[in-house]
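Every protein chain but one is kept in place in this view of the complex.
The block that comes next holds subunit A.
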């Protein structure tokens, strides 16, 4: 791009990418990673990377997406939400309802096709319902499954329910000027309440059984999992790329300055004439929607969602990832989420060798959380910029 006059570069509006070189670098790295995995996967490449590991990587990309949302709400706007996994879980449940309904419907229709008299729609519906809700002793569709037959409507739910919940919750909390640790506690209470509700058998979402079989995509029964997992991996990568660009765009320029100013001195921003509550609500709701989308992409790869996923601890992990990766830097959140969640599955999955101290053997499945806890404390105390701040140092040295 050529600019006709470069006399006053600071006052001239420049293109978005030129002002945010990290966006370009991030997209480049993400594209290389995605192509690399594609070339090594079972479905489309040499097969070095197993299908189950492709799923793990795809899920990790979804976790990176919710991590950048968390970074925006916490690292940039200063709202330490400890409830964003609730929105992630809602997104997962919303898509899971359609996946379960459509797949069960296909099975039931096939089973009944052998019978002489074709089933009435009511019989069909009852048969599907008793298939899905048999485990919790129910045989009728609860009201919240009203739209589960429609992929489009359930996809709308992925966005609408987290968005509306965040809007109402945020409006109540921010309007009352609840801030700091009290707001964190309130968001914990929200996600705990949701988890407890979902654990009930009569919640209409199969209690602690959750929704399962989500890896089977209706209409694609003949397609092997290797290819389905690749498709979701790609979708997750695209979602992460788009989410990154969108947040970088939102936080560019004056809006980002106001958001950071709210984090640093909320009262002062008010006296500048900005309605702080509206800005917080905007950020809270937008990040909740992104969290919902991330969840909707995550759970078809995980195959199952249950209420434990929205337990308060999940949202606390999210804060830990962002803190270790580096608050206030979008790429920091991505690094933190990817590194810690992959390490976590390596340690807890028995991948890490146990350490024999003679008198005691360190089993990482038990000690990983202790290690993570120490890392979190160490980063917070000695390394507040997190891993992402290393890049800042590199950039500063090179310039």
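Structural remarks
Here, a contact is a pair of C-beta atoms (placed from the backbone, for glycine too) under 8 Å apart; a residue touches a chain by one contact, two chains touch by 3 or more; residues count from 1.
The rule we apply is simple: contacts and distances are computed from a predicted model.
Name of the non-displayed chain as stated in its UniProt record, restricted to "Urea transport system ATP-binding protein", "Stage 0 sporulation protein A homolog", "Phenylacetate-coenzyme A ligase" or "Ferritin family protein": "Urea transport system ATP-binding protein". Between the chain not shown and the residues A:48, A:272 or A:355, the one that touches is A:272. Of the candidate positions A:40, A:124, A:250 or A:390, contact with the hidden chain is made by A:250. Take subunit A: the residues that touch the chain left off the picture are 8, 10-11, 13, 250, 253-255, 257-258, 260-261, 264-265, 267-268, 270-276, 278-279, 282.
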